[in-house]
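Quick notes on the structure that follows.
Omission of a single protein chain aside, the complex is shown with its protein chains in their original locations.
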Amino acid sequence: MAETMKRLMIVDDSMIIRRRIKREHGLENFSVVGTASDGEQAVALARQTNPDLITIDLTMPNMDGIDAIPLISEACPTAKILVVSALSDKATAIQALSRGAQGFLCKPFTDEELQQALKELAED
Amino acid sequence: MEKESIEVFINSLSNFYRQIGAAEVSVGVPYLLDANQPVASDFTGIIGISGKRRGCVYFTCPKAMLSYLLMSVGESEVTTEHLCDMVGEIANTIAGNARKEFGSEFMISVPVVVQGVPENIHLPDNTRCVVIPTKWKSYQSAIVVALE
Partner (left out) sequence: MFAGLFGKYRAVVISVAMFIILDAGVLVLNFYISSQLAEDATNVNLAGRQRMLSQKTAKSLFEYQRQLEIGASTEAVYRELNNAVNLFEKTLNAFDKGGETTSASGQSMHLNSADTAAARKAIGDSQQIWGSIHIEFERLFSSEPGVVTHDQALKALIPMVAQNNNKLLKLMNDLTNELERIARDKSNTLRMIQAAAITLAILNFFLILFHFLGQLRRSDAVAEEARQETQEILKTVREGLFLLDEKMVIGTQYSGSVKDIFGDKDYSGMSFRELLKSVVVESDMKTVEEYIKLLLNSQVKENLIGSLNPLSDLEVSLPTASGGYEVKHLSFRFNRAIENGEIRHILVTVLDITELVSLRQDLEKANQNTGLQIGALKELLHVDRDSMEAFLKEADASLVAVNDILKERVTSSYDYLDKINSTYRIIHRIKGDASALNVPNIVSAAHDFEEQLSRLREKDQLQGGDFLPLTLALNDLFRLLTDTRDILSVFHRSQTPVVQQLRSEPSLDHAMINRLASRIAEDQGKEVSVVVDDKLFPSIALEHRKMVQDAVLQLVRNAVVHGIEIPAVRVSGGKSAAGAVTVALKAEESGIRVCVHDDGQGIDLDRVRERALERGMYSAEQLEAMQPNRIVSLIFEPGFSTLDTADEHGGRGVGMDIVKANIQQIRGRIRVSNRPGRHCEISFLLPHPAREHSESMTTHKEEAV
């Protein structure tokens, strides 16, 4: 199959999480086009790189995920957004999704859960 | 507390080291915490557990060990933030495995990272906590399981 390379962007304030997703996304034909550690960076990076897939944390400095998501999906309407966050507050997570994200992955997660979620999201 | 539950935590730690391609961790003789006075090293990652079981599990280790770990994943910058990230990630891996093993009956919080001796680890008073001393390279660390 002649698929084009898909592009993944990772947004999380934890370096370890960023590294982990980068390393363990488990998707073929994917390249990580950039990582951001807060909402502001994420919006700018999304404008610049126009990724296909984005993983984003909710609690971040400067601009949190819930404010960044609508801006990102405005900048890249075709990008699929996966919220990767802890389940401490379901209401916030649901609100984030209703602002333009397509899926939710609960922190902490295993590698298999991460891969499963990204695969599901990448499907059309 | 069942042996199997605690083994899940121990295995998770081994998994973590395996994940980053580091040498195996060796496990010491587990013992009970005296009068439930928390033991802690330089950095401690605590995950709270609620639901079917209540309590917490924490991983505590010296700063030197975290620095070593950071370098082994290719992070040359050893800042406090990164050190906290690293111990948080270890706790995260432990929590993630636990969630997989125990299912949804365990509600597992995101790790809280504490530097120095934690003041507010709440340990259950109706049971003693199990300390599992672990050793990686020459660094002594410990998993403490405090479940009702």
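Read from first to last, the chains carry the letters A and B; within each, the first residue is number 1.
To be clear about the criterion, contacts are C-beta pairs under 8 Å (C-beta built on N, C-alpha and C of every residue); 3 or more make two chains touch, one makes a residue touch a chain.
Bear in mind the structure is a predicted one, so any value in this text is a computation, not a measurement.
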_One chain is left out of this view; which of A:Leu27, A:Ala44 or A:Cys106 touches it in the full complex?_
A:Cys106
*Touch list for chain B against the chain that is not drawn*: 1-3, 6-7, 10, 26-32, 34, 52, 105, 126-128, 130, 132-133
*Could you list which residues of chain A touch the chain missing from the display?*
82, 87, 90-91, 93-95, 97-98, 101-106, 117, 120-121
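Everything below uses one rule, namely that only the chains that are shown with their structure count from here on.
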*Sort out for me which residues of chain B touch chain A in the complex.*
47, 73, 75, 81-82, 85-86, 88-89, 92-93, 95-97, 99-100, 107-111
*Spell out the part of chain A that touches chain B in their complex, as residue ranges.*
14-17, 19-20, 86-88, 107-110, 113
